[in-house]
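Missing here is one protein chain; the remaining ones are kept as they sit in the complex.
Naming follows writing order (A, B and C), and every chain is counted from residue 1.
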Amino acid sequence: MNSLLKSWLAGACLAAAIPNFAFSQTATVKLGQIEAQTGPNAIYGYMSSQGVPIAVDEINKAGGFKVGDTTYKLDLLAVDTRGDPKEATIQLKKLLEQDKVKFVFGPFLSNVFVTIFPYAQQFNGKFLMMGGGTRIHEFVGKPGNEFVIRTWNWDAGPKGFGEKMVDYLIKTAHPKKVAMLFQNDSGGKILGDIYEPIFKARGIETMTEYFEPGTKDFSPVLAKIAGFQPDYLFPGYSDAALYDIVRQSIEGNYSKKFFLVRGSTGPGLKNKDGLEDYIVYVPKDFEEAEKKEPKVKHFIDAYKAFYKRDFPYDQAPLCSSSCYDHVYMLVAAMQKAGSVDDVEKIRTTLLAMTYEGMWKISFDDHSEQVFDFDIVHLKKGGAKEVVHVEP
Amino acid sequence: MLLKVENLTKRFGGLVAVSDISFAIEKGEIIGIFGPNGSGKTTLLSLLAGLLPPTAGRVFWKGRDIAGERPNVIASLGVIKTFQNPQLFSELSVFEHVMIASFLAFTRMKDHSRLRSFLSPAKGETTLRLRAEKALTLCRLQDTATKPAAELSYGEEKMLGVAMAMMCEPELLLLDEPASGLGNDEIQNLENVLRDLRAHGTTLCIIDHKVAFLAKFADQAIALQQGCKIAAGHPYDVLADPGVVKAYLGRSHHA
Amino acid sequence: MKTLLCLVPLYLLPLLVKSDVVLTILIFTFVLSILAVGFNIVFGGAGQLTMFHAAAFGIGSYVTFLSMLRFGISFWLGFLVAVAIVILISIVIGWICFKFRLKEFYFAVVTLAFAELCRLVALNWTSVTNGTLGMLVLEKPTVWLPGSGVVKIEQTGPWYFLTLVSLTGVLIFAVLLMRSWIGRNFSAIRLNEDLAQTLGIDTFRYKLLAFTISNVIAALAGALYGFYTGYIEPAYLAVTQSLDAIAMVLLGGVSTILGPVVGALVLTSLPHLIELPAEMRVAVYGMILILVILLMPRGIVGLFAGLLKGRVNAA
Partner (left out) sequence: MLQVIVGQILNGIILGSLYGIIALGVTMTFGITGIVNFALGQFMMIGAYATWYFTDLAMLPFPVAVVLAVVFAAAAGLIADQALFRFTRNNLVNGLLVSIGLISVMESGALLLFTTTPKNMDVVISGSWSLGAITLPRMKVVAFLLLVAVIGLTWLGLSRAWLGRATRAYAQNPEAAMLMGVPTKLLQTGVVVYSCALAGFGGALYASLFSLEPSLGGLFILKGVEAAILAGVGNLLGALVGGAILGVTESVGSLYLPSAFRDAYGLVFLVAILLFRPAGLFGSQK
């Protein structure tokens, strides 16, 4: 036991020491990324951990970036939380205390963020956390929480993309009743809390059902929803469930009209012959954008080159592409602020500026991101209509 | 009259394992019950120990009807049963095994304060350890006390089973085939031990199919066949009984 | 008892190791060790394969926090409430399982079913547990120290000692328990229930006792875990939590005193000692588990038993 312990300790200290030696000399800026790359809820975390490395790789290959007269390279430390509180805490401690990281991307999982929040808050002002998790909205922009910035559009509010989506839905389809079907976890519950009022405010009747994570057979709950006779089914919130919901809803002819704010065009395209209407929020419709926007084309090529696999248009690796932009955005902010370690200065510059990447990214007064996006509207047979929205 | 069995019967569905058996055991005697395999010996013993509830009949222990009582209650009254093939922890020592069986003795300890023995068994349970050593000595296991059970011979293992039972200070000890699978000197040793146990004041009820071994020192014998008592009395008379010869010895010669 | 001296170096460790990360890993190790020690009492001691300890773990954290919130009492009083409730639940479930003589696989599955039910309650009783959103725990436990009076446990250092002391306490209790007549009766039951009964042991009562004790210990682990991470969610009651604890015990050595601790240490620290891509790490964890089970049937401690003088058995 004793000997075992000692040897283990030696190992631990070694592990603790190596990174510090390796990176203390060269002028590098460390970026951390804390996401659930594995585990049942890893779909978004996995995607985002795809985008950042591409950008980091590009910047370093281009010889780094200049701030003042020093050139810096980026060093990415991506860690996997598996969505487990224990892991998340240890991993974030590693990043902040052991590797002295000042800029952390992630997390996308709400429960992971809440887990690490109490600890992260102790480092307020000492580092920046740029996460997409829906639940970050509750904490961001409050005194004492300056460390966190939410790198995703918020659904509600005048600039909220959710409201814009709903308005589009009303304009095009005039629904009376909308049925919501979300996963019974943090993300899903919050979606319900956000959208019920939005629909109510516009005089639309709603019904909300939650399903156990891991559900594959939705026909019971769909049958129940069919009893409510909704004009549109509003399912959430990741493709893992959406493929099954859309298919089963059509096959069992429970509902053939869908409205989505989380997820991709994939499920719609897959069932294009069965559905009647499929309105989905996507940050960007990549097929179209690739033709028009060089930056998008560049990203898609970079993705293919980096991972040596095809670019999944239907999945539209939304988080990955946005995280790619976020890296460049952060670098721009550093250059503008003329510092790579003055967290507060970089933060204020970041929040003040507008970054023109694949997206036009700016921040509202809650340090929550506002960016343009596309609404993809699939009709029976796959006819596609793309609407670009500037909040 | 220590134990009195009246019309004890046990059915498993259609099969009658023990049918309408009656007998009595006097204090201090050794009673041998024998019969071929499947004659209901083991079932009978389990009924006495309370491991099985009887279908009919009664069992009086010192005049109290204990039929259908829970086994631990019967044990606490002083009726202890050994098992034919003792299961043991390979890594535990012989002494530790006997201590595992020390619960009844523990509850009977005169000077015992549970808290004290919880906090420091070493001090709180000296009497218990003495008892354990005594039980081991009775069973001729004193030299193996510190050995792990894995190193015991089969004979010693069975003996350890007896020692664990003796740890409960039984008035009546029910032995389930103590001699089965033993070599001749092991059987000899077993006989000596059993004699010592009797001298020590324990009443013994032994079931076995090794007739010769039983006959030597049992005071009375009962022969079973298909759950029925076919003969009873002094061992040699029982062995002479034509029914027994036919039913039992006849077979065992060929077997 | 001597074996527990192995814990002494842990008390001195913070003097040598300043790395907050290492200490954090150890804090989790200690807390999970407590859970594993509890499981080892009912499984390694009385031979009952329960799957309920994760539920007890979760209930411990939920009830402690909720009663702190509702009644404005201290952490330890809140924990007492949790203990009371866990004892109640254990007795009910244990009574059902043991009265109906559920053994081995069946016992495991029924306790698992009950654990799942508890999880689903925590998940969907939103008004009380805040459901899937979980609860942020900003309160901290307090302890009274001679000299400095009542202090809040907030930083890593104090947490390290609080959890280590709790573990030591649980271990001492476990050693005493397993050496006492209770522990001997557990062993008798594990050896052979019929035999145990014919030795005068009320197996029903003692199985119930083992089950309850282990759940109470699990509840302690849960309370510490919830307050250390500062967040309580229904996932605490998940099957995986139970399986992890079982893995720790078998890895370290079932029916040994230090086994659970060693197992917890290995399983908690391993992912952080080997730097690998996420997917590979999971695979390596699996392989190591398999190898240990197949190659060291008596666990790491069992293997080192020769080196560790005075092999300690849970009997």
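Everything below uses one rule, namely that contacts are C-beta pairs under 8 Å (C-beta built on N, C-alpha and C of every residue); 3 or more make two chains touch, one makes a residue touch a chain.
Keep in mind it's a predicted model, so treat the numbers as computed, not measured.
Novice: Quick check: which displayed chains does the absent chain contact?
Specialist: A, C
Novice: One chain isn't shown here. Among C:101, C:152 or C:205, which residue touches it?
Specialist: C:101
Novice: Which one, A:197, A:214 or A:338, makes contact with the chain that was left out?
Specialist: Residue touching the chain left out of view: A:214.
Novice: Tell me which of C:1, C:92 or C:109 is the one touching the absent chain.
Specialist: Result: among the candidates, C:109 touches the missing chain.
Novice: Name every residue on subunit A in touch with the hidden partner chain.
Specialist: Against the missing chain, subunit A presents residues 38-40, 42-43, 46-47, 184, 209-212, 214-217, 219-221, 223-224, 227, 239-240, 243-244, 247-248, 251-253, 266-267, 270, 274, 312, 315.
Novice: Could you list which residues of subunit C touch the chain missing from the display?
Specialist: With respect to the unshown chain, the touching residues of subunit C are 49, 96, 100-102, 104-106, 108-110, 113-114, 116-117, 120, 123-124, 239, 243, 246-247, 250, 278-283, 285-290, 293-294, 297.
To be clear about the criterion, only the chains that are shown with their structure count from here on.
Novice: With chains as vertices and touches as edges, which is it: line, ring, star, complete or other?
Specialist: Drawn as a graph, the chains make an open path, so a line.
Novice: Taking every chain's C-alpha mean, which one sits closest to the mean of all protein C-alpha atoms?
Specialist: Centroid comparison flags C as closest.
Novice: Which integer distance in Å separates the CA centroid of subunit A from that of subunit C?
Specialist: Their C-alpha centroids are separated by 36 Å.
Novice: Need the CA-centroid distance for the pair subunit A / subunit B, whole Å please.
Specialist: Distance between chain centres: 73 Å.
Novice: Show me the residue ranges of subunit C that touch subunit A in the complex, using the header's touch definition.
Specialist: Per the touch definition, subunit C meets subunit A at residues 3, 6, 9-10, 13, 16-17, 19-22, 24-25, 28, 123-124, 131-134, 136-138, 229-231, 233, 235, 258, 262, 265, 268-269, 271-273, 275, 278-279, 281-282, 300-301, 304, 307-308.
Novice: Give the list of subunit A residues in touch with subunit C in this complex.
Specialist: Answer in residue numbers: 1-5, 8-9, 11-13, 15-16, 37-38, 80, 82, 84-87, 89-90, 93-94, 97-98, 110-111, 114-115, 117-119, 135, 184-186, 188-190.
Novice: Tell me, which parts of subunit C touch subunit B in their complex?
Specialist: Checking each residue of subunit C against subunit B gives 176-177, 179-182, 184-185, 187-188, 191-192, 194-195, 197-203, 298, 311, 313, 315.
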